[in-house]
Structures are given as C-alpha cells and as structure tokens.
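Have a look at the structure below, then the notes.
Missing here: one protein chain of the complex. Every other protein chain is in place.
What follows is chain A.
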Amino acid sequence: MQEPAITPELIESHGLKPEEYDRILDIIGREPTFTELGIFSAMWNEHCSYKSSKKWLRTLPTEGPQVICGPGENAGVVDIGDGQAVVFKMESHNHPSYIEPYQGAATGVGGILRDVFTMGARPIAAMNSLSFGAPDHPKTRHLVHGVVEGIGGYGNCFGVPTVGGEVRFHPAYNGNCLVNAFAAGLADADKIFYSAASGVGMPVVYLGAKTGRDGVGGATMASAEFDDTIEEKRPTVQVGDPFTEKRLMEACLELMQTGAVISIQDMGAAGLTCSAVEMGDKGGLGVKLQLDHVPQREEGMTAYEMMLSESQERMLMVLRPEKEAQARAVFEKWDLDFAIVGETIAEDRFLIMQGNEVKADLPLSKLSSEAPEYDRPWVPTPAPAPLGEVPQVDPIDGLRALIGSPNHAAKQWVYEQYDTMVMADTARTPGLGAGIVRVHGTDKHLAFTSDVTPRYVRANPVEGGKQAVAEAYRNLTAVGAKPLASTDNLNFGNPEKPDIMGQFVGAIQGIGAACKALDMPIVSGNVSLYNETDGEAILPTPTIAAVGLLASADEIIGTQVRDGHVALVIGETTGHLGQSALLAEVFNREEGDAPHVDLEAERRHGDFIRAHREWIAACTDLSDGGLALAAFELAEGSGVGVQIDTDDMGQLFGEDQARYLIACNFDQAEALMAAAGQEGVPIQAVGRFGGDTVRLGGSEAPLEELSRLYRTAFEAAVG
C-alpha cells in the first residue's frame, strides 16, 4: 500500500506544530515514515505527553507514609494496613462522550477500570463526576441519557459498584460536557504490578480483545478543540465491550498469581504505541514488535492503524518465558487472545515490523524524554468584583429554587441506573455524601467522594482549588473516615490562552496547598485541556476524588436523624454569599469572590468530628446551598422535618467553608458543645429535627411537598 507523503497539511492534521515536527527531524535525522509520524503524534499530543501541564503537576504533593506508589503508573497505590492497599485513579473521557455519549462514557469507565486491574487490584468501587450544559440546551438531554446509560451499561456488566459521583449543569458545558470516571481496587500491598519492563529478549505478549480500526487517532482528537466538523470525528470514538473487560480482568488477576508477569500495561490512549513505549522506557529497554502476530479484527490493517488503534479491552505484558504455557492456558480458559507480538531488546529502539518491512525505527526513550514540554505563558486570574446587594428572598422560596434545580435535586434518576451494590460490600449507596464499601472479608471500610465547585474556581482559582480538596476532606470526615489520599482530574480550556493557563496554575496552587495541609497527597490523576467549543471554554473544573479509611463498621457516622435531634453547626458562619448556589439558582448571578478556605480550621474541625463520633448520630458537610440545603437533605433522607431558627440569608444559604451539620440527642449536644469549647472549635445550635414540616426562620412548608419537588426535579428537567 502506498503510504501518504509527509506534507505540512498531514503534519498539521496529526496535531503537531511545525516546531514540534522540526524536533522530530532533529531526533531521527530524516523524514519520518507515515507510521512514525503517527507514533510521534500519539506520544506527543497533550493527552499523552502532559506537555502543557507537567511543569505545574510536579509542584503537587505526592508523598506520604501512606503512599506506596504515586503518580506515573497506571494508578496510585495507598496503604490501608494489614498488608492491603487501595489502588485508584480518575480519568476524563470528555471529548468522546460529547461526540458519542453512550460509547464515550462506557469506554471511559472501561479505561479507568483497566488502569486499576493492570496494577493487580480487583476493582471494588467506581464513581463519576459529570458536567453538562444548561438543562434546556437542545443537546443536554441526549447527552445525559447517553452518558448515564453508558456508565451503567459498562460498570453494571463488569460488576463494580458505583458508589458516588456528581452531576452538574452549566451553560459553559453546552459544547463540551465532562465525564470524569473514577475507579478504586483492592490489592495485596506486596503484589502490585508495574509497567517497567526488565530483561532482554523477553517476550512481549498481547492480551485481550482483537485490534480493529476503532479509535485510530483518538488521543489526538482528545487534544483538540471542537468546531463544526465534530460529526466527522465520530469514527475516532472507541466501542466498548464490558463482557470482554470482565474476562480480561479475571484472566489478568489469575495470570498475575502464576508469577508469569514481569510487567504489564493496559492499552488505553494511543493503544499499542503508548503501552509498548511506556514499558520499554520505564525499563530502559527497546521493544521490537512484529505486527503480523497482533490479533486483528479486520483485514488489511496497516501498521499505522494498528499502532494507533484504540480498540478496547487490550493489554500488553512482558512475560517470564518459562511460564508461557501456564499463562496461555489462563487466557484460553477465558476465551481471550494471547499472542507473542514481540520482544524486549537491549538497544534504545522502537522497531515496528510488518512482514519483512520496517514500518518504524525510532529511538524509544526519546519518544517520551524528548517530548515537548511547555512553560505556557499565564496571567493570574484578576480578583473578582465584590458582590453587590443581594435582595431578600423568602427562605423556603430560596430552598425551593435549589431543590427544584437539577443541580441540587436528588439524583436517584442517575444512580438507580447504576448497580450500586454488586460485590455485596456496599455499606453506603449514593445519595448523601461519601459512598462506603467494606473491604471484603474484613470489617475495615473505604469511603469515596468526588468534589469540585467550578463556579468558585472560575472566580478564584486558588481558593477554588483549595475548596475542591477541602470539600472532599469534609465528605470523607462526615462519614467518619480518615482521608488518605486523592486523585485529580483537571479539566480546563485551551492552555495556549494565558488566562486559561492562569486558571490552571492557580487551581494547582490551591490544590497543592490543600493536599499538603490536609495530608491527602495526589497519587494519580489526569489532565484534560482544550475543553472548548468555537473558542468558548468550560468552567475550570479540577475534580478531586478522594479515599478515606474506617478501621471498622463502628466508626461509620450515620445519616439517620430522629424526631427530637438537635441540629448543630461546627465551624464559623459569616454568611458568604459570593458565587453561592442561592445566587446562581434564584438570581441567575455568578458574582463575588469564592469563599476562602482556612485549611487549618478544616483540619481542626475534621479532627473534632472524628474524635467525637460516638456523640454524633448523623453528619453532613456544608457546601453549596449552605445550611438550608444540608439541613433539608439530612431531614428528607430520614423522612422527618427540621426547624432552623434563623431567617438570615447569609446564615441559611452562605457557603462558608470548614463547616458540618450534626444531628444528635440533647445530651450528646451538650457534650459536643463542652468539648468544642475546650478545643476552640466554633459550634452553634441552629435548630432541631422533627415534625413533618421544614421551617427556615419564619417561613415553613410541608416536608412531603418539598420532598416531592426534590425527588422529581431532576427527571422533570432532563429525564
């Protein structure tokens, strides 16, 4: 087959800048072949190379005594005691999900699950953070249905419980929805599998599903802005098969037990290229691949297509040769492909053969070490104008506006489409705060949450970045867990624009400071840039997912409130309404500064909750929507009313940070107040639970009526 000539247009269509192409010429000293150009484009796009973000990612705290493996591998690994580890990561699948929501979201889930079981961990929990455009935008409903069904379709069949997540709507996502998928797995701390190859002449084995033409160029697509040619990009979205993924997981975990695996890497973005280079590069070795041995789904595939295919449910492994028969038997048992497609070599070479023809011959280490890295110009985000007058609103009307909006309404329409209980260890299903999963066969539990308030980040990236981490910390704390570590999924617009880059830098600074102060190091993550359509960027959305540990079921703080419980607020309320949910939902205003985060107070208040958990019947963190929304949610979940004494708007709807709402008996409240007094923690009795109405200051409505609104508003808007 005649390969296309390398022209400036071809280079541009591969997402490579002229100066990046010059760099390729410098490295190899000749014009690349078509396949080589494809390999460079796959390795050097933003998605795989982190070329705009690397400089800043290095500033994040990634270490701690609990961290077994930080960023750089397929997922982060954190010690949970007793020789066990939790392995987790979050990753975006934004662009594919906008183009083809079902498959885009499904393969996003598939990709993150693979990242986890590649490390030798059995996935035990999933979450997803979803951002869509305005509820009445013509594409939104289609995207919501497709994405939610895709997540369910894949995760439910695979057999991992989805225990948490977020769903938000904002016009800034009209042309660019966000799908951030999280997965966590459980492994023995001394049986973690890494990607670095070792040993010369070791067989490189291809595992899993066959290679087809789907997803060719996907990673490059994911690194570009959208415009009106978007429909033409549909063929770059991969198609997922969760049944194959389930078998691949079981086969890989079984294989790992045999001792046959030297190193293993899943084929995600840029498939065979990225996985082979990663294994070779980390091990200081070269890799030779003979493409004729690659299991193929279609006839006549070129080297270019095979190297760039993003067909799903595939793995690459370096095998201990003496174990080949045993390893092959495992894959035959699960009816999956097992093919030796190459070997490790001593030279620093990435040699791709098809028949007798050399299709690519590149210095392997330079594909990653010489990848471009940019120090993009950035400008700090200017301080927002102060918040102007906020007119009075009847408190119950304010609450109705919140719970009647799909942003704050109950999300059961979404999470009831996910299997939240498979594996029979789910201790807390989605709905209020963090999800909880028991560590199978023990009484230990893990808590999971994912958080960010994009409005805050846009107004004040540094404080917004801190807030995302702080809210994750609080959500874990509110269920009684000790936060262990986090993963970040940083979704931003075009980094070549200094103001967007400024948002990114600010958010990283805030996240870094908060992770350090709250001892929640970042152990894995993903960056998604160029989330723009026709030049309009999304809200900066650095999603933080975090994991916490509970030593036993007794440590879990409940959510059931009873008639007669006292309502207490931990933390200082100044009544900060800037960038609040009330302002956005009632007045359609996104103004003022984001609430500032006092990290020292966050830590002190969190420690207070954990230290006195035996006095706390139910707890939730205060976040957007403030006390009014939190009190309603807690009461509604237990089917009892609530009375909050104040009718001050700032007290009810302010979004000051480092706060929790607690429900407990009178005696326990007295004990908590005494302890708080001694420990210098602000505490305030704000009302009581009971009855069948919700009263905020002088305004009141039947719980049943509000509950109906809260339970139906999401479906009414986008169902």
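The rule we apply is simple: contacts are C-beta pairs under 8 Å (C-beta built on N, C-alpha and C of every residue); 3 or more make two chains touch, one makes a residue touch a chain; residues count from 1.
We take it that contacts and distances are computed from a predicted model.
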Q) Considering the UniProt annotation of the chain absent from this complex, which name among "Electron transfer flavoprotein subunit alpha", "Succinate dehydrogenase hydrophobic membrane anchor subunit", "Phosphoribosylformylglycinamidine synthase subunit PurQ" or "RNA-binding protein KhpB" applies? A) "Phosphoribosylformylglycinamidine synthase subunit PurQ"
Q | Residue touching the undisplayed chain, where the options are A:A401, A:A427 or A:A551 | A | A:A427
Q: Out of A:R114, A:K288, A:R400 or A:R438, point to the residue that touches the absent chain in the complete complex.
A: A:R438
Q: Using the definition of touch stated at the top, determine which of A:K89, A:K246, A:R376 or A:K497 touches the missing chain.
A: A:K246
Q) Considering the whole complex, which of A:W56, A:F132, A:Y206 or A:W334 touches the chain not shown? A) A:W334
Q. Hey, which chain A residues sit against the chain that's not shown?
A. 149, 152-153, 156-159, 241-244, 246-247, 250, 334-335, 412, 415-427, 438, 553
